[in-house]
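Rather than the whole complex, this shows some of its chains in their spots.
Each chain carries a letter (A, B and C) given by its place in the written order, and its residues are counted from 1.
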Amino acid sequence: MEELVRVSGLKYTYPDGTVLHFRGIDFVVRRGEKVVLLGPNGSGKSTLIFHLLGLLKASQGTIRVFGVDPARDYTKIRERIGVLIQNVEEQIIAPTVWDDVSFSLRNYGYRKDDIERMVEEVLEKLDIKHLKDKVPHYLSGGEKTKVGLAGALVTKPELLILDEPFEGLDPVCRTDLIHLLNRINRENGTAILLSTHNIDTVPLIADTVYIMAAGGEIVTKGSPKEIFAQLDLLSRNHIEPPVLGSLFFELKKYGVELDISLTVEEAAKVIADEIMTSRKKTLHL
Amino acid sequence: MDIGIIDYLANSGRSFFHRASPACKMVFVLLFVLSIMITGDLVVLISIYITLLTLSLLTDLPFLRVVSIASYPAIFAVLFAIASWNGDPIRSAVIVFKALGAALTMVILILTTPYHRIFSCIRPFLPQVIVDGLFLTYRALFILLELMDNFIRALKIRGGLSPRSYRKNLRNFAQGIGLLLVRGFDLAERFYCVMRVRGYSGRLGNELIERKFIWSDIFIFIITLCVCSLSFVVRFRDDFNRFSLYFLYFSLFVFVVSGFYHIGKVLGVRGVLWKS
Amino acid sequence: MSHIHIPDGVLPFWLVLLGWIATMGFLLFCIKRVKSYGLEHKLPLIGVISALMIVGMTLEIVPIAYHVNLSVVAGILLGPILGFISVFIVNLIIAMFGHGGITVVGLNTLVIGVEAVFGFYLFRFLCYLFKTNKALSISFTAAISTVFSLIISTSFMIGIVYVSKKDPFEILSVYSHKEIHDGESDQKESKTKSEVLSDGKRMEKMSILNFAKTVLVIGFPGWVLESTISGLVIGYIFRVRPDLVFTRAT
């Protein structure tokens, strides 16, 4: 698959002198892929994302987004990228929902009726048409996230970048958002790059997970299952494994070795199967 | 000055005044303020003020609150009046009523029209930077107000606000403002990032304006025209002075009638007096 | 009430108009300068600081109508150019609450803009002069700058009222104009006219003095409040983020 993003050997020095060095594995996002960047607070997830958006300039290393260096040519690729930064609240800058969702279209110089149509479409898709004329500060947290997302999706980007989108959402809103993102990925083939420290959401959305350690090192990558089998690696990097991962790990200690499953349904099936087969054997004998 | 409440009332109101087009209400403000400015006749000024009171009844908003919000400049006007006192109470009254009338006009506008609508109406008359500055200020205002609420809450919980220790309160408030400023700079930085990422090129807000003319527009327009022409006539045709009293009686009558109407039908007694 | 918001209807039309023209002129100049610094970067700052000034006004620190303006703080942190733009935005918005007249936004902007601009230069100058680099002395310097800026802006405001040359009555009241007007045909009446004029002059002198006195008396507690708060705020910011106090001025 075509590579949309590749970051390698990135080094960035903060104004206070701290250095973030993205060593180790190259960071890659391919077309249509759902990538999760997992790491503790302060591991540099946001910094990495800021580099992809051309907001920071690396002192070393290469960054390619759609084949160009975003620090220099972000305007060339900006319509192909949708962004939802941390604190959605601060991402909504226009006075009404409609204005905010149409913000980038208007600034990119789209035609008026095109704008109307595209905004209508995206509001419909996210099911927030009724909020059109609302003022952002009267929206709930979940609604704000959706409005922010609508603003990011309105240009029909090929790559959607989300920085800690689950922050401040309650579990129900979070699940909603995950379903929505998966749908967008499925229907439009939009690649998704998402940073989070909420590990429980990872299995529900990720094709590929990158684990970042403090200081910016990319420790490992892999599918959620591969990653969560390496419990020691996770805990070494201050990442708490998901509950089910730990459960299977604990079971191993009791001598019960089962395939790791990361959704409740699968896990229940695996465990129940194991118990049933044991029982059946009992019966058969 | 409770900005949160004002904004809420403007955004949530459903009266015909709220529904009227912002442009029409701008014309209303323009002509009313003009009428107030050009006239020097106290009777006319009081009549205009009473007409404005009637209009504020029609906004379906808590009446006393509206009037009290609009009474703030009276403090300054009284100051100007006292300062130039020469024994003529009428002259002072004229000064005060001009300020009161103009303020009430503005307050009716602001309580029935969301800020951003007003900004987009004045957009053609101001540089783009200022308009976008206004939009951003408006947006930042509510984020900062929330921060300030949190801060005041923390202050109360931690004993940082005591009724009589002004010195301590002053110090703590200053720290709070400092805190808000520091947070504000962070906020500005993030706004900047967002604007860059989303391709800001000098257009922030309010593009979606429906240009429908509804009957409440016509109503407001007619009243405005009446008041304005009366004020002009009284100002420029001296022989018309003696009719200004009729204007006063008439506006008073309308005010009383609509007052009763509202007490009875729309709000109930409590609502008219003070609905929080 | 560290400064007086001039309400609608107390100043003559020509002065109000002049105020708008001057303010617009300064604004255009400022905007041109800001554009050369990069609008994208400065606009959010203007928005946030303006919002903060308004938030500051809603804080009732001492009951009654005293509230802080933070115009000098805005001046110090933003610099004179951005500070002036901010002051205009704030004035326009608070005028919509009926808080200070809508017709005199121009003049009010000039008055408070003077505060911000002078505050900035005074603060920078005093810091340079005394080589202040401790939080306490920074606080003190900011407070002193605030007091002087307030004195300057208040004087400027009194000046505006004086320049309007008339005590408000003569400008406002149709009758006084009319009396003077009607008298022109008649000799005897014209004497009355000069009497009226000299009378007016006397009254005018007295009233401007009265006005100045009242403004100073009422303003004084406001000045103390405003400069204390401004000093403490700048001191706080200097302790927490010193880089903000001495950024390159715009």
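What we mean here is this: a contact is a pair of C-beta atoms (placed from the backbone, for glycine too) under 8 Å apart; a residue touches a chain by one contact, two chains touch by 3 or more.
Quick caveat: nothing in here was measured; it's all calculated off a predicted structure.
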Total copies per chain kind in the whole complex, with one of each drawn here: A x2, B x1, C x1
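Following the convention adopted for this analysis, only the chains that are shown with their structure count from here on.
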As a test of understanding: of all chains, whose mean C-alpha position lies farthest from that of chain B? A
Chain pair, most C-beta pairs within the contact cut-off: B-C
How many Å are there between the centre of chain A and the centre of chain C, using C-alpha atoms for each centre? 50
Need the CA-centroid distance for the pair chain B / chain C, whole Å please. 21
If you look at chain B, which of its residues touch at least two other chains? 115, 135-136, 138-139, 143, 187, 191, 195-196, 200, 202
Within their complex, chain B touches chain C through residues 1-3, 6, 29, 33, 36-37, 39-41, 69-70, 72-77, 79-86, 88, 91, 94-95, 98-99, 102-104, 106-107, 109-110, 115, 118, 127, 129-130, 132-141, 143-145, 148, 166, 169-171, 173-182, 184-185, 187-189, 191-192, 195-196, 200, 202, 235, 238
Listed in rising order, chain B residues that touch chain A in their complex are 7-8, 11, 114-116, 119, 135-136, 138-139, 142-143, 146, 187, 190-191, 193-208
If you look only at chain C, which of its residues touch chain B in the complex? 4-10, 13, 27-28, 31, 34-35, 39-41, 43-52, 54-59, 61-62, 65, 68, 70, 73, 77, 85-86, 88-90, 92-103, 167-169, 172-175, 178, 203, 207, 210-211, 213-215, 218, 225, 228-229, 231-233, 235-237, 240-241, 244
